[in-house]
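This structure is in C-alpha cells; I'll ask about it shortly.
Moving on to chain A:
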Amino acid sequence: MTQGVIEGGWEYVWAAYAVTWTALVGYTLYLWRQRRLADDELRATGEDERS
Partner candidate 1 sequence: MNNAAENTAASMSVARTPSTTTERERPRLGLLRATFGIIAKDFLLEWRGRARINATIFFAVLTLLLFSFAVGPHHAILEQNAPGYLWLAIMLASVMSLGESQRVEAENAALEGLRLLALDPRAIYLGKSIVNMLFLMALALVLVPVSIALYGTTIRAGMGPLFSPLLLGTAAISAPGTLYAAIAVQARARDVLLPLLLFPILIPGLLAAVKATSLVLTGDPMGELVSWTMLLGAFNVVYWILCGLLFGRVIEE
Partner candidate 2 sequence: MRRVLDFGLPAMAFGLLIIGGVVGLAIAPPERDMGDVYRIIYVHVPAALGALIAYTTTLVASLVYLFKSSWAADAIAESSAEVGVVLNGMLLITGSIWGRPTWGVWWTWDPRLTTAAIMFFAFVGYLALRRFVDAPEKRATWASVVAIIVYVDIPIVWFSVRWWNSLHQLQSSPNTIPDPMMKLALRLNAFALLFFFLWFTRQRYRIARTRQRVELMEPPALAPAMGGTP
C-alpha cells in the first residue's frame, strides 16, 4: 500500500514513453518496409503476366 507521495520515479516515466515511441516508430518503419516488399511482389507477378 502506498502512503503519501512517491518521490521521483521519472526514470520509469521516461522508460514508458521510450517504449511507446519506439513501438510506434518501429511499427511505422516495419509497415513501410512491408509495403515496399508487397508492391515489389505485385510488380513481379504483373510483369510476368504481360510477357
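What we mean here is this: contacts are C-beta pairs under 8 Å (C-beta built on N, C-alpha and C of every residue); 3 or more make two chains touch, one makes a residue touch a chain; residues count from 1.
Per the selection procedure, all candidates are chains of the complex that A comes from, given by their letters.
Keep in mind that what you see is a predicted model, and the values were worked out from it rather than measured.
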item: Among 1 or 2, touch partner of chain A in the complex; value: 2
item: Parts of chain A lying in touch with candidate 2, wherever the complex brings them together; value: 1-2, 4-10, 12-13, 15-17, 19-20, 23-24, 27-28, 31, 34-35, 38-39, 41-42, 45-46, 48-51
